[in-house]
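Here the complex is missing one protein chain, while the rest keep their positions.
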Amino acid sequence: MFFDKYSTDGFFDEMFDETGAVRPHYRAILERLSTLTEDKYELKRQAVDLSFLRQGITFTVYGDDEGTEKIFPFDLMPRIIPQSEWEFLERGLTQRIQALNMFLKDVYSEQRIIKEGIIPASYILSGKHFRREFMNVDIPRDIYIHICGTDLIRDEKGNYLVLEDNARSPSGVSYLLENRQAMKRAFPTFFPKAGVRPVENYSEELLNTLQYVAPNGKEDPVCVLLTPGHFNSAYFEHCFLARQMGIEIVEGSDLVVRDFKVYMRTTQGLQQVDVIYRRIDDDFIDPSVFRPDSMLGVPGLVNALRAGNVNIANAIGTGIADDKLIYAFVPDMIRFYMSEEPILGQVETFFASEEKDFTYIMENLDQLVVKSANEAGGYGMLIGPKASKKEVEDFRAMIKADPRNFIAQPPIMLSRHPTWAKGDFEGRHVDLRPYILCGEKTSIVPGGLTRVALNKGSLVVNSSQGGGSKDTWVLYSDE
Amino acid sequence: MLSRVADSLYWMSRYIERAENIARLLDVNLQLLLDFEAMDDDKLKEHWEPVIRAAGEEELFNELYDQADSQSVTDFLTFNRENPSSVISCMFAARENARMIRDQISTEMWQCLNHAYLFLKSNNAKKVWEDGPYEFYKQILDYSHLFQGMTDSTFTHTEGYYFMQVGKYLERAEKTSRILDIKYHILLPSVEDVGGAIDAVQWGALLRSCSAFEAYHSIYVTSVNPLKVSDFLIFNSNFPRSILFSVRHLDSNLRKISGSNPGFYSNDVERVSGRLVSDMTYSNIDDAFKSGLHEYLGMLQERFVEIGEAMFANYMFHTRPDMATEIASQQQQQQQQ
Partner (left out) sequence: MHSTHYRYASPVSDSINDAHLCPVSDDFQQCVSFQLDFSPQTVNVMRQLDFYTNQVHHFEVMESHQLLEVVARSEVETFTDQRDFTVSCPPEMLVGLGRNDRYYDYLAGSQRVALSPMIQHEAKEIIAGISDVRQQVERVMGYIFEHFEYAPGTTHVESDVLHVFQIQRGVCQDFAHVMIGLCRSVGIPTRYVSGYFYVTPKSQSTVDNTASHAWVECYLPNIGWVGYDPTHDRRTDASYIKVAMGRDYVDVRPLAGTYRGKSTVEMDVTVSVQQLS
């Protein structure tokens, strides 16, 4: 019997409360599981893995020549969010993304937030992803972040906290959709009875969002998805989304710029493109403006944007909004632009560039989580309590050399979730990445990508570093 | 359709067809050896060299191997990743092209190629081959046929499909001509001088290499005759691997892409392909032998290259610029003095 030996070990557990009783919204799944044997569960699990591999639902691991394609490990045990909790998250995330978009509009035009002393100019101007080239460029409908993948965690009391706003080109949404498919196949009779809100209309909403932000409100705009190419780790996802939306997936070399307009090269000649959903970083998007050695981008694209003949999602320069220093100011942004109190909490942040914080960081380095201000994917990160002496000292030197590039946060004991580990369920740390779309309205697909650190005790959930994923169920009700 | 996508569809289809042809060629030639008594090194060399030539990779082979024997040639043409025309390279290239346009093809097509890829990548592949090459090559042929069948039944028959057909038939015409050309290398200058049991076995093998043995015998009841075999493989209008059949289907698929009517052409590739169709339609095997079979086949191969180039110039010219040499250069700047 599953869960006989399960222990929450004092962490906040998504499924069981502190007394060890199952939470109401997990009752149904627990009942379903109790009818399964270990062998049957294992069979279902293997079938799902195999179908992922067959379908080529893989990601690429860099620096590994053989077997470069791996499946993103999937854990069958779903993460479940009751309706009231989700409504709260929706409100909080909507508020946050609106504030971030107002911030970007402001910081690339009037800069009121600097002039009124809310954020020091130096934090913005020193941001690696602040694009001076994009000052005063008009963006259709003033939406900068169209697609946001905000990372949420829960602390030891179960409070949701924002960990990161991924405002550049967040990935992972295809796993969310494929995971749901896998769950339906694995539990064909149970699933319809579980009262789970569907996630399948994400692609449609995404297409609506892209069409809504076409230049000059153009009707029936031609949208394309710009990918760095099939060697990119998220190429599977790019294909998946393009196909679901029914739009072309293009590489940089498929596009040309003529007369400050963007065209794609087709067998019938050149066809004009209005909206580009780009999955390629700012640095590589236009070699005539950013990195000249980029072979992935489209020379002249930025000029076409300046001329207002094309729009791209997300806009160039949104990276300043997910700079980890600027992150600390998001609550202030919400107060400044919206005159509201932030709904969602976030993690306390210390700046290595501030003298007072710097001293504190240096004295408590082995007790803190240190992050590089502009990296994503769990790279450039130190988890003080788990790091070796040498790692701590290496970081100390790096922080001293470039304080602007580092922040520190107290470690948060992420909530845990029962996860299959060789024959039984054990608690593993999880986070949650909901996907937020900003078009005519802000919409959040009911669910998200729950990432799980598969290694016992690990807090790192990134796919490149031993993470897996779970299907995330948002229920119609609270049980 | 994006030019790049058309390009990938075309090459995906060509590579699959190529893998199939090489696999069959090897299989038949391995079996052929069983019909002979033990052969010495020279004889073996004589047997295998034309096969390498038919694959079009003579130079590379000589670079990589000392001697042409069953072991080296089959390895070179089956498993060698350095050889772009080996079965494994072709299958990988087909799958890689498919991967680049995965969103454009059906899941079935993708899964078929991906399955083939996983099989070839596994240790199992080599084991199957060692247990019996026949089973191995059969597997490759099956993948190819499965893929073509799935393409037919799960992929919309629109522009992309036509590009695939063009790729397939161009490759098939090319390979059939090369396989037939092998015989020239074995044959003496005068066709009439040869005959006898061994030769009949060889011509039979040739037909098998083109999957044509049964089809041939359903038309010609008599024993295998070089003139008739050549006629069949070049000019038969109903056998799906003959050159004329391939060229006609190539041409009609080209027309479906542009929508132009037979008898007219709307671009250069249709012009060169249409010309080849009428040249072949109004020639027969005597004309081919008159100019010399080898010369005639050589002429055809040149025309195939011409069609391939025109194809590229007409539909793919927008395709990816050669990034290695045509990288965006920085405009020179003047120092302020």
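In this document, chain identifiers A and B correspond to the written order of the chains, with residue numbering beginning at 1 in each.
The rule we apply is simple: a contact is a pair of C-beta atoms (placed from the backbone, for glycine too) under 8 Å apart; a residue touches a chain by one contact, two chains touch by 3 or more.
None of these values were measured; they are calculated from a predicted model.
Contacts of the undrawn chain with the visible chains, over the full complex, involve A, B. Which of A:73, A:292 or A:331 touches the hidden chain is settled by the complete complex: it is A:292.
If you put the hidden chain back, the residue from A:27, A:218, A:258 or A:456 that touches it is A:258. Among the residues A:78, A:300, A:319 or A:467, only A:300 touches the chain that is left out of the figure.
Of the residues in chain B, those that touch the hidden partner chain are 321, 325-337. Where chain A meets the omitted chain, the residues involved are 111, 114-115, 120-122, 124-126, 132-133, 135-136, 256-260, 287-288, 292, 299-300, 303, 306-307.
To be clear about the criterion, only the chains that are shown with their structure count from here on.
Centre-to-centre spacing of chain A and chain B amounts to 46 Å, using the average Cα coordinate of each chain.
If you check the complex, the residues on chain A that touch chain B are 53-56, 229-230, 235-236, 238-240, 242-243, 248-251, 253-254, 256, 264-268, 270, 287-288, 292-293, 295, 299.
On the chain B side of its complex with chain A, the touching residues are 1-4, 6, 96, 99-100, 102-104, 107, 110-111, 114-115, 118, 159, 163, 257, 315, 318-321, 323, 327-328, 330.
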